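A single protein chain has been omitted; all remaining protein chains appear in their positions.
Residue numbering begins at 1 within each chain, and the chains themselves are lettered A, B and C in the order written.
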Amino acid sequence: MGEESRDRIARRAARELKDGMVVNLGIGIPTRVADFIPEGVQVVFHAENGILGAGPTPEPGKEDGFLCNAGGYPVTIVEGASYCDSAIAFAMIRRGGIDMTVLGALEVSGRGDLANWIVPGKRAAGIGGAMELAQKAKKVVVLMNHVNRDGQSKIRKECELPLTARECVDLIITDMAVMEVTGEGLVLREVMAPYTVEEVVRYTEAELQIPDTVAYIGGDAP
Amino acid sequence: MGEESRDRIARRAARELKDGMVVNLGIGIPTRVADFIPEGVQVVFHAENGILGAGPTPEPGKEDGFLCNAGGYPVTIVEGASYCDSAIAFAMIRRGGIDMTVLGALEVSGRGDLANWIVPGKRAAGIGGAMELAQKAKKVVVLMNHVNRDGQSKIRKECELPLTARECVDLIITDMAVMEVTGEGLVLREVMAPYTVEEVVRYTEAELQIPDTVAYIGGDAP
Amino acid sequence: MNKIGTLEEALNRITDGCTLMYGGFGGIGNPPSLIDGIFEKGVKNLTLIGNDTAFPWIGIGRLVTAGRVRKVITSHIGSNPYAGQQMEEGSLEVEFYPQGTLAEKIRAGGVGLGGILVDVGIGTMIEEGKETVVVDGRKYLVEPALTAEVAIVHARKADPFGNLVFDKTGRNFNPLVAMAGQYTIAEADEIVPLGELDPENVVTPGIFVDRVIPGKGVNWEWVWEKKAATASRGAQPGS
Partner (left out) sequence: MNKIGTLEEALNRITDGCTLMYGGFGGIGNPPSLIDGIFEKGVKNLTLIGNDTAFPWIGIGRLVTAGRVRKVITSHIGSNPYAGQQMEEGSLEVEFYPQGTLAEKIRAGGVGLGGILVDVGIGTMIEEGKETVVVDGRKYLVEPALTAEVAIVHARKADPFGNLVFDKTGRNFNPLVAMAGQYTIAEADEIVPLGELDPENVVTPGIFVDRVIPGKGVNWEWVWEKKAATASRGAQPGS
C-alpha cells in the first residue's frame, strides 16, 4: 500500500472519532489515525502498557524512554492523564471502557469475524492485546488492504485463518472501500477513488450489499 | 475474664513477636498484644482495611477519622508504611506475607481446627478477615478463655461449631495455659498461676500431652 | 468529558429495588452525601454489596437501620446490631463471604472477569453448594464476579474526568467498587481542575467513573468519639 493510500485510510478512520470517545489505536496504519483527528473533537487515547490520556509524539530530543506507547515508541500525555499497571489497562478494555479501537487485519468475514494474529505454518508474533480489544471494544474498526499479495480478497465469506474474535468488526476501511457490518450483513458505504462499485464487489469474496447511495471518496463518482 | 487475666494473655502472646515479623492482630484481646511488644523487637502491623505499617493509638485529640484499623478505631502509621486497597491487603495474607496472626476463638480442636465465626441458631456477625488469616498466616496464635460460660472446655477433641479453618492453629494461650499444636498432637508448654497441670488437663477436652518440663507463668510452681 | 454533576442528578440513578455497591470499611470510606441523599429520597428495597453494614448511625449503616435494605452481600454485619436483628426476623437477607474473597469478587466484576478461583474456606461450610475446580491437583472454589447497577464511592479528591485519589484507610474497597459499577458515582471531598492530580498517583482512572459530585464531608460522629457514644445510646432503628 502506498503512503498516500495509507494516509487516506487513516484519515477516513479518523472521521469515526467522536468527541469524548476513549480510543485505542493498534500498531501500524492505525497509529496514524491520531494525526487526523477532526477539528473540535477531543478523544482520550488508551495504551495497553498503562496510559489513559496519551498525547502526541514528543518533539525530537524531548523523548522519554519511560513514556512510550504499546509499540515502544515515545508519546506524551495530556491533562487529566493517568498511569496504571497493565492489569488495570486491560480492565478498562474488558469492562467496555474503550469506545473504539482501530486494528489491522489479515482477514475479516462478512459477519465481522476477525483474523489478525497468526498464519499457521508461518512465524507467530503472538497475540498482544488484539483479542481483548477486538472482543470488548464498543466499536471495532479494521484498516487493511482490500486484497492480499496474491490478489485475493481479505474480506471472506468465512475466515480461513485462526480467529482473533468472532463477530466483532463494525467497520472495514480498505484502500478500495468502506464497509459496515450490520445485522443484515456487510454493506458497502463508500468507494475510494479510483475504484468502482463493480471493482469493490469483484474483490470482495464475502457477500456485499450495495445500497442505493454509496459515497465516493477522493474523487468524483466514475 | 478479668482485666488482669486479659493483660497476662496479651503479654504472653507478645512474647511470640520476633523482630521483623509482619503481624495481624484481631479485634478484642489480640489488639492488646501491641501494648506489650518486647524490648528491641520491631514488627510491622498489617490491617485488612489497607495499612501495612500501622502504629500506636494516637493521643486523644489527634485522631484522624480516615486513619483507623480494621475495627474502626484510630491508629497511626510508622515510617515505611503504605496504604492499599483491601484486595491488596488480602493479597498480602493469601500470599503468606503475614508471619503471625493473633485471633480469638470459640473452639479449637487438638489438631488446631479453629471455630470462631458462627454459632448456629445465634445471630451471626459475619466472617470478616478471619478465614484468610487463619488459613494463610504462617503462625496462628489463639487467645481465649480456657472454658466457656457453662464451664465447658473450649479446647475440644473435635470442634462442634462450624470451622473457620482446618488445622491452622499453632499456639493456644488461655487464662490457664499455653499449648502448642505439634505434629504429635497438642502439647502443654506453660501453666498460668494459680492453676495446676491437673486443672489444665481437667478443663481440656482434647488430648493434651504433658512433657517433662512445663513452665509456670505469673507465680511459682504449685 | 466533564462528569461533574449534582447530587440530584446522581440520585436519579438510584431507585427502589436497585443493586447498589458501596465503598467503605466500618463506615470509613462510605460516601456521606450520597447516602444522605438516598436516605432523604426514601429509596427502599435495596440490594447492597459491600464489606460491612457499618454502625447503626454511620454511613451505609443508616440505610440498613432504617429498613431500606432487602438483601446485603457482605463480609460482616457485627457492628450494626440492627442488621443482625433484621436478619433474625427475616426482613434482611444476608449473604456472607470471607472478606478477601468478597474484595476479589468485586474486583473481578470491575476488571471484566467471570470470576476467581480461591481456596479460602475449603473444608468449611463456605464450601457448601459451591462449584469447585481442580488446578494443579488442588481444589478451588469458583467464585463468580460481582457487579452492580450503581456503585457509590467516597474519594478525597476527584477531577472532572473522574480520576480519583482516596484518603488513607478510606481507600479500602473504594477503588474496587468504583470499577464494578455499571454506573459509578464518586463523591469527592474536593474537586480539582483537570491536570492537578499527579498522573503517577491517580488510584482510580476516570474511565471507571460516570459521575462526580461534590461531597459535604463526613456528617456523622465516629464510634470512637465521645459524643457519638452518647448519641448512640439514643439511637433508634427505623425512621
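Keep in mind that, in the parts below, contacts are C-beta pairs under 8 Å (C-beta built on N, C-alpha and C of every residue); 3 or more make two chains touch, one makes a residue touch a chain.
On a predicted model such as this, the values are computed, not experimentally measured, just so you know.
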Of A:55, A:71 or A:218, the residue in touch with the unshown chain: A:71
Contact with the hidden chain (one of C:13, C:154, C:168 or C:211): C:168
Contacting the left-out chain in the complete assembly, out of A:87, A:201 or A:215: A:87
Residue ranges of subunit B at the interface with the undisplayed chain: 20, 22, 42, 44, 46, 52-53, 77, 79-84, 87-88, 90-97, 136
Missing-chain contacts mapped onto subunit C: 104, 108, 111, 113-119, 131, 133, 135-136, 138, 140, 142, 144-145, 165-166, 168, 198-201
Footprint left on subunit A by the chain that the document does not show: 47-51, 63-74, 83-87, 89-91, 93-94, 118, 123-132, 135-136, 162-166
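By definition in this document, only the chains that are shown with their structure count from here on.
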For subunit B, the least number of touch steps when starting out from subunit A: 2
Distance-to-centre winner among chains (Cα means, whole assembly as reference): C
Distance from subunit B to subunit A - Cα centre to Cα centre, in angstrom: 58
Rounded Å distance, subunit B centre to subunit C centre (Cα mean): 29
Residues of subunit B engaged with two or more neighbouring chains: none
Multi-chain contact residues (two or more partners), subunit C: none
